[in-house]
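Only one protein chain is missing; all other protein chains are in place.
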Amino acid sequence: MIITLKKNAPERDVKRLMQRFEKQGLQVTAIYGEEFNVFGLVGDTSRLDERTIMANPIVHNVQRVAEPYKLANRMFHPEDSVIDVSGIPVGGKKVVMMAGPCSVEGRKQICRIAKEVKDAGADLLRGGAYKPRTSPYSFQGLGSDGISYLAQARKETGLPVVTELMSAEHLDEFIDQVDLIQIGARNMQNFDLLKAVGRTRKPVLLKRGMSATIKEWIMSAEYIMSEGNPNVIFCERGIRTFETYTRNTLDLSVVPIIKERTHLPIIIDPSHAAGDWKLVESLSLAAIAAGADGLIIEVHDDPENAWSDGQQSLKPERYAQLVNKAKAIAQVVGRSL
Amino acid sequence: MIITLKKNAPERDVKRLMQRFEKQGLQVTAIYGEEFNVFGLVGDTSRLDERTIMANPIVHNVQRVAEPYKLANRMFHPEDSVIDVSGIPVGGKKVVMMAGPCSVEGRKQICRIAKEVKDAGADLLRGGAYKPRTSPYSFQGLGSDGISYLAQARKETGLPVVTELMSAEHLDEFIDQVDLIQIGARNMQNFDLLKAVGRTRKPVLLKRGMSATIKEWIMSAEYIMSEGNPNVIFCERGIRTFETYTRNTLDLSVVPIIKERTHLPIIIDPSHAAGDWKLVESLSLAAIAAGADGLIIEVHDDPENAWSDGQQSLKPERYAQLVNKAKAIAQVVGRSL
Amino acid sequence: MIITLKKNAPERDVKRLMQRFEKQGLQVTAIYGEEFNVFGLVGDTSRLDERTIMANPIVHNVQRVAEPYKLANRMFHPEDSVIDVSGIPVGGKKVVMMAGPCSVEGRKQICRIAKEVKDAGADLLRGGAYKPRTSPYSFQGLGSDGISYLAQARKETGLPVVTELMSAEHLDEFIDQVDLIQIGARNMQNFDLLKAVGRTRKPVLLKRGMSATIKEWIMSAEYIMSEGNPNVIFCERGIRTFETYTRNTLDLSVVPIIKERTHLPIIIDPSHAAGDWKLVESLSLAAIAAGADGLIIEVHDDPENAWSDGQQSLKPERYAQLVNKAKAIAQVVGRSL
Partner (left out) sequence: MIITLKKNAPERDVKRLMQRFEKQGLQVTAIYGEEFNVFGLVGDTSRLDERTIMANPIVHNVQRVAEPYKLANRMFHPEDSVIDVSGIPVGGKKVVMMAGPCSVEGRKQICRIAKEVKDAGADLLRGGAYKPRTSPYSFQGLGSDGISYLAQARKETGLPVVTELMSAEHLDEFIDQVDLIQIGARNMQNFDLLKAVGRTRKPVLLKRGMSATIKEWIMSAEYIMSEGNPNVIFCERGIRTFETYTRNTLDLSVVPIIKERTHLPIIIDPSHAAGDWKLVESLSLAAIAAGADGLIIEVHDDPENAWSDGQQSLKPERYAQLVNKAKAIAQVVGRSL
């Protein structure tokens, strides 16, 4: 940790501050500059709070040198982690394809679409049972019934299922019936929920919050991992910007960054990012070219009558076309699909 | 609701779409333009999903005319709502002052600071017991003990207390011992938590999410109100932007906007917005001049040793000065304090 | 144009407003709703100013149905425009590769790098002579000398050159010696400069402003085109967001959007977007997979001693590797390179 002090700081105050650090077992080295004096602290600084050190009137600036994440950090875990989702490896050579409707609308619907996406090449089935909706007057999902319909679709197709958990209250149901637990963008910093899934061993799909920095996102993975669950998969779904032609702005630079800084897999959700099915194919191919470990895409066989998000859903035949093109791109970047 | 169709839409498809709306009891009026045709739907359109209508390939655009909030909407409730927080009216003539440390650090600390802020002119005591922290390795709050220390401070000073609820699991404890339940920025769209506090009658302080639009924020209030709890107070605490000299960007335009569009009170948190105590006084006076119903400010008697957020905490004597200036500003805008 | 009036608007005021529109030759149709009345205006509304109509106290909202761009709009020009840059077609089947150093640092340097990027597969040479720098104390570019060194490099390699014009004052020099005039992000809404290049027939590379919406960006192209110059190429270089691990956030959704809404080519600048050479290859391949018409990439043979932006520059050998992979991706999406 590097602490910059104001040049006119009274010597006695400087001494007192440095002694405080030394008492905590840190080694302090000073650099005297023309406009500022700089102190480097060597040792375990993880217990120090930058914002409290900044409260000291003689302090000009505080900077951490090391990243605050340990378990997710590639520095301490150089090999890629491959997460096993009920037999499907995520983060290995194969690019993993997750697909399905925004909402589970009924048993028949989800089983029918499950077969369609499986035929088109999907590896996992997605479908919302508990739905985070901006309005209390919008369809809130089929809840527990939706979960059992998903389980039925898994039974019929063999596809593992991924769906969103909104409250720790439903965790048991998810442990029993869901293969990959999604933590949605709005709950990325619902720390109690992160800790709850961290106490299981279930794979977790951690979506990036709408305005989360990459560092905060990794710290949320660290919450899950620090409770004992190492099975975290990142999912980028677009961030909030000023642009209005898209629902969110997909940030593909996260793919090489997450791979450089962590050892965990990362997949891309182009459907929620774009909010428009016409953009989904372009962004999907781009994601794989950038090195993503998978895609999660909304597919519906009757988007015009979908119970939610019809605008961003692909029809199964278009999804099949996308999978074919994605295969060719995957091959170019040394992956299979 | 206004739906714009592409000019080249096949007549049969247009008819079919319009019939679907008419079957739902809506009245349809058409305007034929040069580049687009426009259809206005009159009736209860709240069940329609814009994003599903957009899935129709002949649709160019969909626009809601009425705002999606009803219970919070001033249009249907023209008088100001004044929320009673254990005897303190929020939203009336008096500007309400909430103050206290970022974290409850112990019984003595919170009782001592409670007396100091009361002497300086505070009406409510704030203090975090359950703390949302970016890092799992940071101090997570004293939890249940912190809540009982707050209750002790209330007993000693008579100040009602406000503190953050992070999980519905602790709701009973809050109903018993807390006067104003804070929903933090990171949980503004934790809809299960909103519904849980909506099922009580406890006053709720609803902080704006870091990247929430004003409309989304009001919709979160609507969640609480639609479960039966009308006692919602908005709290602006800065939004996330590209600027790095401040922790967040305080958006004071929300004050007149919330007052025009809703009937609920709004208070301002300059401490979290700025992230720097040196900016707090300026922003506090600005907030009152803009018409805010109150302020929530971090005050600590030893910021350099605070367990969190020392940088943005005022010392009690500075807080007392701020209260005095705030009084004079309040008077100019027809308020008391 | 669709105008929503408040329900309680006095009838006389409504009539007066409608008569004003009718006097301007517009046809007015009314839809009477429960909470609002809606008026559709048919005819040439391009002379109307939305923000002035909004000044009328009875008006609730104003919405344009048609996009404000005409010359750039694909609706009126369905075929792709292919821009000829001194013999290199941009926007055709071939993906165009532009490469070179951030700054022209001398005659030898630019000629040497020109040969290297040509050997690696580049079609055009980039290099800054007039440099927009945040600080007046930073290197401001070699100016006119830099332009003549670029011309020398073109002579030696045959590569057409692209470089930034910062002031209309230097336009003559650019017309003589430059093949593709770049308008930088900071000048995207320097309307006098746009008009100046619009009065020439030189191809223009129009970078997106750091916080420009796609609509504003297209309107800046419209400025150039409305002065008589149809040769505009869009260039996305990342937008400003809250993220700090990258210099800017590259927005690849612009590729399908620009292609849907306009008939003009679009290329991607991954170097300025990422600000880090380690991200450039991933983002380059992603851009081509998304359908971009070209790439502009910073290449320097001694980045550690570059006069500017060394951090984001690729070495020539890495650039050559990137071009090879890009070729394979281009083929998958039906392009050549």
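A few remarks follow.
Letters A, B and C mark the chains in the order given here, with residues in each chain numbered from 1 onward.
Everything that follows uses one rule, which is that contacts are C-beta pairs under 8 Å (C-beta built on N, C-alpha and C of every residue); 3 or more make two chains touch, one makes a residue touch a chain.
Note that the structure is predicted; figures quoted are calculated from it, not measured.
Only one of the listed residues, C:S86, C:S226 or C:Q331, touches the absent chain: C:S226.
Interface note for the absent chain: among C:V14, C:A66, C:A151 or C:M210, the touching residue is C:M210.
Contact with the chain that does not appear here is found for just one residue of C:K7, C:H77, C:R240 or C:R318, C:R240. Only one residue from B:V255, B:V323 or B:L337 touches the chain missing from this view: B:V255.
Across the interface with the omitted chain, chain A contributes residues 2, 4, 29, 31-36, 38, 40, 42-43, 60-61, 63, 65-66, 75, 240-242, 244. Taking the complete complex into account, residues 211, 213-215, 239, 241-246, 249-253, 255-257, 260, 273-274, 278-279, 282-283, 285-291, 325, 328-329, 332-333 of chain B touch the chain not shown. Residues of chain C in contact with the chain left out of this view: 46, 49, 51-56, 68, 132-139, 166-169, 186-187, 189-192, 210-211, 216, 219, 222-223, 226-227, 240, 275, 277, 303-313.
One rule holds for everything that comes next: only the chains that are shown with their structure count from here on.
Centroid analysis (C-alpha atoms only) places C farthest from chain B.
Chains compared, chain B against chain C: the Cα-based superposition rotates one onto the other by 180 degrees, nearest 5. Legend note: the chain whose CA centroid lies nearest the centroid of all displayed protein CA atoms is A. Between chain B and chain C the centroid-to-centroid distance comes to 38 Å (mean Cα coordinates, whole Å).
Between chain A and chain B the centroid-to-centroid distance comes to 26 Å (mean Cα coordinates, whole Å). Chain A has residues 211 in contact with two or more other chains.
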